[in-house]
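Submitted below is the structure of interest, expressed as structure tokens.
As you look at this complex, bear in mind that one protein chain is not there, while each of the others sits in place.
Let's turn to subunit A:
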Amino acid sequence: MNAGKLLTLVQKEWLELLRSFKLIWVPLVFVVLGIMQPVTSYYMPVILEKAGNMPEGTVIEIPLPSGAQVLADTLSQFGVMGLLILALSFMGTVSGERNSGATSLVLVKPISFGTYIAAKWISMMTLTWGALLLGYAASWYYTWLLIEQVAFGPFLLSYILFGLWFTFILTGTLLFSTLLRSAAGAAFSSLGLAVLLSLLAGLMPKYLSWSPGSITGSAYQAVQSLEGFDALASFGWSIGITVLLIGAGLIGSAAMLRRSPALD
């Protein structure tokens, strides 16, 4: 792998993200999602009163959720809407270029398949981690303004854990994008994987605590209290297995690309 060529490819990906405005609207969506959670939690009684069609004189008393609870809810929003948007914006990252024939010009240059995949992955991750940080930080700030301050440690740890979960699923999007011809197929396969893993981890927490699906749960726990967090013995396992699977996904993508660099 050659650093100069890798940088060239990454720069091209960044430029593409910028020119297609993904670099702007994806973080924007995350920020809006992030702000909405504390704001709606705070104003829920007012919203219900104004728009709920309640009979005159109804008294609404909803206890204000804790700041940590709001942040955990924000993460779960990101886990659905945010992941959907990211998977949709990256679904054609390899298959689109391959279908158009752009890869047959790039891959005859003396670059390795691994470098090409790595560049795609790095650019995807910069957008993912960046958008997640902006959105989550916005949520944290508004939670602080409206409800209460959440300590920085739990915030940071839950951010990193959630980023890892995103990285895992989006590596899947990249792998499916090299594997399948259809971009929509890649998006749905990786989102399906996310749903399946979360569901299984939720249904059988005892047996599947080592699976990547349990990372989201760890993230929710982390933001609520760092003290109770260490109790999860399988935490290390799920992290280790996720990192291993991400590596395997990248190697698999490069191998798939080597097998068919271009169509026909």
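Quick note on the criterion: a contact is a pair of C-beta atoms (placed from the backbone, for glycine too) under 8 Å apart; a residue touches a chain by one contact, two chains touch by 3 or more; residues count from 1.
What we mean here is this: contacts and distances are computed from a predicted model.
Per its UniProt entry, the chain excluded from the display bears the name "ABC transporter ATP-binding protein", taken from "ABC transporter ATP-binding protein", "Formylmethanofuran--tetrahydromethanopterin formyltransferase", "EF-P 5-aminopentanol modification-associated protein YfmH" or "SpoVR family protein".
Among A:L48, A:I111 or A:I241, only A:I111 touches the chain left out of the display. In the full complex, subunit A makes contact with the omitted chain through residues 2, 4-5, 8-9, 12, 15-16, 19-20, 100-102, 104-111, 261-262, 264.
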